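With one protein chain removed, the remaining protein chains of the complex are shown where they sit.
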Amino acid sequence: MVKIEAIVRPQRVDEVKAALDDIGVTGMTVTEVRGTGAQKGYTQQYRGAEYTVNLLQKVKVEIVVPESDTDRVVKAIIGAARTGEIGDGKIFLTPVLDAIRIRTDERGEDAL
Amino acid sequence: MVKIEAIVRPQRVDEVKAALDDIGVTGMTVTEVRGTGAQKGYTQQYRGAEYTVNLLQKVKVEIVVPESDTDRVVKAIIGAARTGEIGDGKIFLTPVLDAIRIRTDERGEDAL
Amino acid sequence: MVKIEAIVRPQRVDEVKAALDDIGVTGMTVTEVRGTGAQKGYTQQYRGAEYTVNLLQKVKVEIVVPESDTDRVVKAIIGAARTGEIGDGKIFLTPVLDAIRIRTDERGEDAL
Amino acid sequence: MAGTAFAQEAAEVTAPAAAAPAAANSGNTAWILASAALVLLMTPGLALFYGGMVRAKNLLNMLMQSFVAMAVITVLWVLVGYSLSFAGSAPVFGTFEWVGLSGVGQAPDDFYATSIPHQLFMVYQMMFAIITPALISGAVAERMKFSAYVIFMAIWSLVVYAPLAHMVWGEGGFLLGLGALDFAGGTVVHISSGISALVLAILLGKRKLSHNDDTRPHNLPMTLIGTGLLWFGWFGFNAGSAVAADGIATNAFVVTQVAAASAALAWMLIEWVAFKKPTALGFATGAVAGLVAITPAAGFVGPLAAIVMGIGVSFLSFFAIKMKSKLGYDDTLDVFGVHCVGGIFGALATGLFAQTSINAAAPNGLFFGGGAALLGKQAVGVLIALAIGATMTFLIGSILKATIGIRATSEEEEVGLDLTLHGEEAYAGPTIAVQTTSRDAVGGGHGATSHASAGVVASEPAA
Amino acid sequence: MAGTAFAQEAAEVTAPAAAAPAAANSGNTAWILASAALVLLMTPGLALFYGGMVRAKNLLNMLMQSFVAMAVITVLWVLVGYSLSFAGSAPVFGTFEWVGLSGVGQAPDDFYATSIPHQLFMVYQMMFAIITPALISGAVAERMKFSAYVIFMAIWSLVVYAPLAHMVWGEGGFLLGLGALDFAGGTVVHISSGISALVLAILLGKRKLSHNDDTRPHNLPMTLIGTGLLWFGWFGFNAGSAVAADGIATNAFVVTQVAAASAALAWMLIEWVAFKKPTALGFATGAVAGLVAITPAAGFVGPLAAIVMGIGVSFLSFFAIKMKSKLGYDDTLDVFGVHCVGGIFGALATGLFAQTSINAAAPNGLFFGGGAALLGKQAVGVLIALAIGATMTFLIGSILKATIGIRATSEEEEVGLDLTLHGEEAYAGPTIAVQTTSRDAVGGGHGATSHASAGVVASEPAA
Partner (left out) sequence: MAGTAFAQEAAEVTAPAAAAPAAANSGNTAWILASAALVLLMTPGLALFYGGMVRAKNLLNMLMQSFVAMAVITVLWVLVGYSLSFAGSAPVFGTFEWVGLSGVGQAPDDFYATSIPHQLFMVYQMMFAIITPALISGAVAERMKFSAYVIFMAIWSLVVYAPLAHMVWGEGGFLLGLGALDFAGGTVVHISSGISALVLAILLGKRKLSHNDDTRPHNLPMTLIGTGLLWFGWFGFNAGSAVAADGIATNAFVVTQVAAASAALAWMLIEWVAFKKPTALGFATGAVAGLVAITPAAGFVGPLAAIVMGIGVSFLSFFAIKMKSKLGYDDTLDVFGVHCVGGIFGALATGLFAQTSINAAAPNGLFFGGGAALLGKQAVGVLIALAIGATMTFLIGSILKATIGIRATSEEEEVGLDLTLHGEEAYAGPTIAVQTTSRDAVGGGHGATSHASAGVVASEPAA
């Protein structure tokens, strides 16, 4: 199994979720994160003091899938998350040794 | 080493932590997340407009352990987190290459 | 590629980020988490009822790097995050199978 | 304010000891000072009421749309607004006689303020002029350009609010002469802003929402705090409109409380039946709808009528809001459904429930043996307020749209108006660590910017 | 309100120019109008004070338990509550004479409101009737069924509050005749609600907490805002109870401020000594305890006595709350420890510190040479309030428990009452992305529901 970890723009999470629903992937876990990379930050003025904010709001979407589904899911995420502007985010693929469904003790791909 | 990543119900985190304390596991990191899967969402009405909320509050508990402890810890988590209802969550096991204790530079299992 | 996952004190995130900037690493994702380990919790009194808080605020910093950069980055993080007191946190290294830049479809180390 | 001429006549009946026009009465002055402060507080209250309902990324913009009225309208009112609303005795427009408050001093005024300083009447009225355009902001939330909003509001105040206030409450005003009753602003405040809100929302167009954006209220406790402050301040709004601390003021106070309560209760019960869950937002919406409905009637109807009106307005507003989804306009926070619908209902219900025994200056309404005469006059008032509000808003809005533009860009809307229009975030924390660089000397000196790597340098401000 | 008869007699002493019963005094009317508004604001203030202390998942329910009193009790008061509390001149119960406010008009009343409109006295009293049952909600927080709460509150208002108010303040009232003093509601408001809170908390049973649930206050700044609003509103509560803007009102205002301050200070210092840390919650709790203690005494005791009372009540309440853990009942937010204990202390201390020189209508207390007579009468008042509150709450609570049930289900309690009973979340954000589907036309049209996969379809509402 593979964990697909996508860092996307907050405004795109809904689209990503919808795209995954469309291809039948319903299990996922999302986390609010902040990220920095090539994307420029922005400045704010508070009483004339300037602040540069470089850690921008992003959302991490984690989906564990059977290895065979990886490409399909990655494609769906890219389709939904891409705006073409810097800051669209990354997808990281990491190995998963096993999965367990707490409710039933099911293991492996059955647990997904 | 293995990272045990459990997605559980928020109401069960305290129990999970207690169960891990009981078996002598004190190191862990928890994160608030939202998840979707087989569990049904719920609807809300705001001035008569209906909203369906499908991303439900969950908590992710991460524990890095020596491979040999994996089963014991997984069992403890399941014991504390299971309600038997859909939505109890998953446990994912992922490989860890190395661990470092920032304070001491200790590496490997000594760092846990 | 390797994912470097550092759990550090919230007060040290700025230093960590600066240290990474200094060695030319600009891509990272940070998450607010709570952690427990060897560090003692603290008590609070609310109307005379005592609460012991054992899950302390930490910040998780995730950086995916080419394997060759691992040591340099780890060293920079340790340098910035260490106070020498219990609770400085851990660094976990986990394998990454692939990385994709959503904006461009670039893969592997090019995507970082 | 509001129906002052009537209120004062009545006051003379119940308080025969009222001072001669030349001397202010300290009790009445005390109450109107307090009332003016209460009405001022309604605008921050409105800001919170609305603010809790938008998404966090647009919160400061929403709050500012109310607060800015406290700044802009105040200055405008002193310079020309008060004069255009109350000076002279023409049927439709005020004159320039009191521009810059010349002639508006500490002495009472024969027509508007027989027992309090004229300037006190002026500042009390100012508070109404402030909150009225701010009410509109709820309909244009989350997408309007801030500069256009400020300009719109200022013009609107002069071309919609001022003439309407003059017709309804001004010496020689056409609707006052006709005998249409509006105790504290059902037509002048609520119908006018409610219909304008609808028109402006349509001119602006819908928010750019994807089918699954989360537009739920981001902070309902904030909305409830706002509701509490609005309810509290509304006592100044309605009971202060007697321009005296007397029996009429008391009546207005009582029915304000009763209408708010019964409307909140009714809305809660409707939801309980319809959805099995009584919501906090429903309660708050009902309370405000009740307060709106009783506003024109407060000095004329009794507590039992207020119960009926409270229940009635909740049913009407509830279904008006339901209809929104069918009609497809994006009145973000239902200003039309609550203020316009509630205001119309209240104005007409005044024609049904008014009682001469409560206020000697008012004829009996339809249900108290007065026939349909008053009801007819009320309908005229409603229609005029609707007509002026709709046409003038359409005009101002269209001109602004064609010139400076009234809508934020898609990107501003998507990122959030707080960051893009105001350069701030509402909640910068509480604990997330964020890298920032400050030009502030504090903590500086040791290379505040040396760590800024090329790729992340933010655009330099114009300062 | 409160000790009105006394206050009025005294008022005549200090203000010989007081108007004949038939004419309202505009200054007094102004102050009671303002006071009524201030007391109304206390209920939202209480909502925030309590709301900050519960867990976020029960916040809206907590807030609604206060707000709903503003709706339900208002309507009830107009229909029957005021009459049952103040009409007639029987020793224990009011009559039905003033049902629907018939006979309660703009003219003053010979007994209750000699210098303000009778209706103003009625609405001022209404605000007390609203907040009193809302006080109870703190004890039943986080687990009571909302429907049962609403019904309980309504019945309680008629069978506990009304007779008690009549006995203490009503014409011919038994405790009034006896000479027991209660200036602004120590027995009627605080002891009655405090003891009822305890009984209802016990009937309900403890919250279902696991040994390590986090029940810390979720938002102390909210509790502090609530404290500020309560303190502010309490000036209307206590100083308004003089039913005049006079020397007695001033005395009540001063001692209210002084008692709140000294109690807050004392609580802070107790904590500083005991735990090395002065907490914000301790400060807030102390302030409220001081306000409670001074309530029955406000028109009768001087500022130095107020300092002593403030310090005394903080010690008592602090240890009463400490005892809770030993006794094992779950009075969630310590309504008993603060309101009942504080109310009893205040009532008895009135018997110690009352001074005829402050209020001609009051005898001197024990410490001012008046002997123990007043203290004895105060004790009678306390016992009666305790007895009525405890027995009637036990009765109503038990009947409701046996019929519709008073407790939320375990699942509702675990998930949180906001989502399960009200169908809402307090904080939906600020930034977490949540998938939602709205029937709202906005952004709809392009398949708003087409993405809902089988497993995640939510249950359809009854709408």
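The first chain written gets the first letter, and so on, giving A, B, C, D and E; residue counts start at 1 in each chain.
Basically, a residue touches a chain if its C-beta (ideal position, glycine included) is under 8 Å from a C-beta of that chain, and two chains touch if they have at least 3 such contacts.
Computed from a prediction, not measured in an experiment: that's the story for all the values here.
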{"item": "Option touching the unshown chain, where D:L101, D:V159 or D:L203 are the choices", "value": "D:L101"}
{"item": "Touch residues of subunit C, complete complex, unshown partner", "value": "11, 14-15, 17-18, 34, 36-46, 48-55"}
{"item": "Absent-chain interface as seen on subunit D, which is shown", "value": "23-31, 33-34, 36-37, 40-41, 43-45, 47-48, 51, 59-60, 63-64, 67-68, 70-72, 74-75, 78, 100-101, 105-107, 116-117, 119-120, 122-123, 126, 146, 222, 225, 245, 421-431, 433-444, 446-448, 451, 461-463"}
{"item": "Residues of subunit E in contact with the chain not shown", "value": "14-17, 25-28, 30-31, 34, 38, 55-57, 206-221, 224-225, 227-229, 231-232, 235-236, 239, 244-251, 253-254, 257-258, 260-262, 264-265, 268, 274-281, 283, 287, 302-304, 307, 324-328, 330, 358, 426-427"}
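Criterion: only the chains that are shown with their structure count from here on.
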{"item": "Selected pair, greater C-beta contact count between C-E and B-E", "value": "B-E"}
{"item": "Centre distance in Å when subunit B and subunit D are each reduced to the mean of their C-alpha atoms", "value": "49"}
{"item": "Whole-Å gap separating subunit A and subunit D, where each centre is the average of the chain's CA atoms", "value": "43"}
{"item": "Multi-chain contact residues (two or more partners), subunit B", "value": "17, 31, 34, 36-38, 44-46, 48-49, 51, 54-55, 94-95"}
{"item": "Where subunit E touches two or more other chains, by residue", "value": "214, 423-425, 431-440, 451-452, 455-456, 461, 463"}
